[in-house]
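Only one structure is covered here, and it is reproduced in the block below.
With one protein chain withheld, the remaining protein chains of the complex are depicted in position.
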Amino acid sequence: MANIKCCIVQLQLLALISVALAAMHETVAASPWSPATVVPVARGTTSTPLPGDPNTRFGDMYVIDDPLTEGPSATSPAVGRAQGFYLFLSQHELAAMHYLSLVFTAGRYNGSYIVIQGRDTIPAKVRELPVVGGVGRFRGATGYGLLRMHSFDSTTKNAVLKIDMYLNNMK
Amino acid sequence: MANIKCCIVQLQLLALISVALAAMHETVAASPWSPATVVPVARGTTSTPLPGDPNTRFGDMYVIDDPLTEGPSATSPAVGRAQGFYLFLSQHELAAMHYLSLVFTAGRYNGSYIVIQGRDTIPAKVRELPVVGGVGRFRGATGYGLLRMHSFDSTTKNAVLKIDMYLNNMK
Partner (left out) sequence: MANIKCCIVQLQLLALISVALAAMHETVAASPWSPATVVPVARGTTSTPLPGDPNTRFGDMYVIDDPLTEGPSATSPAVGRAQGFYLFLSQHELAAMHYLSLVFTAGRYNGSYIVIQGRDTIPAKVRELPVVGGVGRFRGATGYGLLRMHSFDSTTKNAVLKIDMYLNNMK
């Protein structure tokens, strides 16, 4: 999120029928060796900062393009990208809405993507995000993801998040 | 909408199986006793104002976080929040697209939310908005909402809108 300078996000796809693993690497602050994977595109106008994150305001919008890898390590093999945007749409809590596609460019889901649209109450232990669409092997898929913080480095602001995806109607 | 300074929105959930009532209170202009629940985050560039609302332009985007209550009264018990954004995406009519979650924090749907994504032709008597996803008790739910203007105060710009939600596949 906005105050996370470089977060590594682990993503697990646990289909009700089949299972896949992936990881998502998010970089807010660009460095010579790591370009930003998150860019702010719009700012809210409320002067009240959100709880737990004084740099984030109600209405802030970020576009993301994070590498997806098989596991939580930054050197884990790439399987795709997590692309979309999120909006801080709560006045009173640190919560964002994700409008996100998990785009696979390698592995068993190569050429397929899932569209997720759901609410991320960032301090919560588990966040449920519904699947709204899918393409390729995910065409017609329904289901949801459970998002969890795996680890967080308060110095580097690196984070590891996991999503367990529960999918029906996969091809 | 953009020219509605403080609107009270009644929301009814009329599931095909079960029924719930809620209300949505939208405040565009902040006051000492009522913070803004709608913030503009992006502006369109077309100089032509939309019909019926000279302050709104094609491309304008607003983020909202409105209280949800059981009934249309401002003092009705709170049941959650309506959070998301809308975009004025018509050049020739006063119409917005809603990308909205109805987040319940009390009552029988506490901890659940519905994701709605649909078109609001504001002057129309009834607007149909499809459900694209749901979480918790709304996990896997399908259906739609019918949005209606309940009342409008031209002085305060307060409005009361109702949504009747017709849902299938609820838990």
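Going by the order they are written in, the chains are A and B; count residues from 1 in each one.
Assume a residue touches a chain if its C-beta (ideal position, glycine included) is under 8 Å from a C-beta of that chain, and two chains touch if they have at least 3 such contacts.
Remember, predicted model here, so these are calculated numbers, not experimental data.
**Student:** Out of B:N55, B:S73, B:Q91 or B:N110, point to the residue that touches the absent chain in the complete complex.
**Tutor:** B:Q91
**Student:** Which of B:G59, B:G107 or B:G140 sits in contact with the chain that's absent?
**Tutor:** B:G59
**Student:** Name, in rising order, the residues on subunit A that touch the hidden chain in the full complex.
**Tutor:** 35-37, 39-42, 61, 63-65, 81, 83-85, 99, 101, 103, 113, 115, 117, 132-136, 139-140
**Student:** Residue by residue, what part of subunit B touches the chain that was omitted?
**Tutor:** 42-46, 48, 58-61, 87-92, 95, 97, 99, 117-119, 128-132, 142, 144
FYI, only the chains that are shown with their structure count from here on.
**Student:** Once you find the CA centre of subunit A and the CA centre of subunit B, what distance in Å lies between them?
**Tutor:** 26
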